[in-house]
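If you scroll down you'll find the structure; I have some questions about it.
The complex appears here minus one protein chain, its other protein chains still in place.
Coming up: subunit A.
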Amino acid sequence: MALLEVRDLSVTFHRRGEKSTVAVDGVSFDVEPGQTVGLVGESGCGKSVTSLAIMGLLAKRGATVSGSAKFDGTELLTLSDRQMRDRRGRDLGMVFQDPLSSLNPVISIGLQVTEVLERHRGLSRKQAAVEAAELLDKVGIPDPKRRLTEYPHQLSGGMRQRALIAIALACRPRLLIADEPTTALDVTIQAQILALLAELVRETETALIMITHDLGVVAGLCDEVNVLYAGRVVERSGRHDLFRVPRHPYTHGLLASIPRLDAPKGERLSPIRGSVADNIPWTGGCAFAPRCPHAVDRCVETTPEMVVDQVVEGDRLLRCHNPVEPAGRAEQEMLS
């Protein structure tokens, strides 16, 4: 049994006087212990909302969550508020996107680390402080004792994200969700933070859900990748297979739109046309069809189902009527 089993998870937002918006539309995936799973997609594809729904952090009012998210056999979505509070921070940790705004500006880093230890591990403030210093040391913050007394604005961006990682891992959760943890950081710091996450996850055998729009992050970190589009998973595969042979036109487009240093001079970037629609249009056709270069008549008539891809080897799931053909052997030889 997987550590986390997400089945048919849907999230709908309601606003008075407006049509309700489907942000996540039947997402399913598994996370095994110690495994790193990527949720990839552009802004608005529902990847953050998926993670917030699993964590039980969506506002009670205005959001309807359906489906199932089983953690170690326990259904998370039906737990009471109190039961969920007992789990968050202990079994489930989360690292957020913007480390500055995610730390409380008026209380010390020390308290922000120790409070979670006090809450879940029943440590006294003193014991927690000792442990907190060890944690900061472990995530690579130099002079941890002094840092504990400092405030978020006194730390650099990378340090803040390290502190947040320390907080999320303080109680050794079995599942860590990282929601674009490197987006707000410099490129060099990004690499450091990713390396740190990879190391910690390996050491502690924590399962990791990595939410990102950055395929570079996926390539470096994830064992398995789910590509999301408009609230649904459109392609799932191991990371190597996905990068070698993207099958869904959206995945293909994402990969093709990455600028390459070895591209011929003067070659234009190939973006994906248009942008993701506000409301999920998965009824009566493929949501990606309006932007898809491979779209055929069937794409706007029937909604594609998630099926095992018969063309490539390995466990590839695909939601597409007209996938991108893997480059033929002859063509590949020609290229090389």
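Keep this in mind: contacts are C-beta pairs under 8 Å (C-beta built on N, C-alpha and C of every residue); 3 or more make two chains touch, one makes a residue touch a chain; residues count from 1.
The rule is simple: contacts and distances are computed from a predicted model.
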Any idea which of "Peptide ABC transporter permease", "HAD-IIIC family phosphatase", "Regulator of SigK" or "Metallo-beta-lactamase domain-containing protein" UniProt assigns to the chain that's been left out?
"Peptide ABC transporter permease"
Of the residues listed, A:L164, A:L228, A:I272 or A:C320, which one is in contact with the missing chain?
A:L164
Which of these, A:H120, A:R232, A:H248 or A:H294, touches the one chain of the complex that we don't see?
A:H120
Given A:D98, A:D137 or A:D223, the one touching the chain that is not displayed
A:D98
Which of A:H153, A:R202 or A:R273 touches the missing chain? It is A:H153
Just name the one of A:R87, A:H252 or A:H321 that touches the chain not displayed here.
A:R87
Please identify, in ascending order, the residues of subunit A that touch the omitted chain?
55, 57, 84-90, 93-94, 96, 98, 101-108, 111, 115-116, 119-120, 151, 153-154, 164, 167-168
